[in-house]
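Below is one structure; the comments refer to it alone.
With one protein chain held back, the other chains of the complex are shown just where they sit.
Entry: subunit A
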């Protein structure tokens, strides 16, 4: 046993002649803060989509807590303990944030019961408490399709955390969020995760976010991992500077 909560071995994926993932091997320890960087088309989202069951890999294996989850559908992967948020928030648009969280809590609990009303005082209190962790309580009663981008991102993340995943993947959490909002947003996410022992993997283009919140960085290029180390080491790697950050002299 390596002690890793997530083990990815030899993951491969091609779309016709394009190799989107070429022999990816990653081990993620509990409570890790891992960032995935790379230019567009480098294979980050393909990696996330394969790990979370949206795409089936051509070869390789994904293990969560030692359990093979490689070809499971997304709902069973979530139930196994791997949650994800989306680059474009996936919300129930006509519902309020409270109802969105109620849905997440219902599913994370016993999957919903016909004999228990969804809106009891206890369940509503828990939903509001969840929103409070992200500073969203003042938006609780408005339809989410009327809310600003940063708030929608946080609701999406809050929903994903309702099941208290062992590994949590965030796909570009700060994309579409203003410069002023990006650090408060990440601060709220990290604060909400404190004490959870969840490993966090986030896809990110913003190197300020990467250096501030990650303790390890994987750099992707052309479907391969070209660097895997602490943020400073990776960002000073000549290959990363050439192919990812574009800062090579």
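FYI, contacts are C-beta pairs under 8 Å (C-beta built on N, C-alpha and C of every residue); 3 or more make two chains touch, one makes a residue touch a chain; residues count from 1.
In the analysis below, contacts and distances are computed from a predicted model.
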In UniProt, the chain not displayed here, chosen among "Branched-chain amino acid ABC transporter permease", "Thiazole synthase", "Cytochrome c oxidase assembly protein CtaG" or "DNA ligase (ATP)", goes by "Branched-chain amino acid ABC transporter permease"
Where A:45, A:78 or A:174 are the choices, the one touching the absent chain is A:78
Full-complex touch with the removed chain, picking from A:6, A:104 or A:244, is A:104
Residue, one of A:39, A:90 or A:175, that touches the chain absent here:
A:90
On subunit A, where is the contact patch with the chain that was removed from view?
52, 73-76, 78-79, 83-84, 90-96, 98-100, 102-104, 106-119, 121, 124-125, 127-128, 137-142, 159-160, 162-163
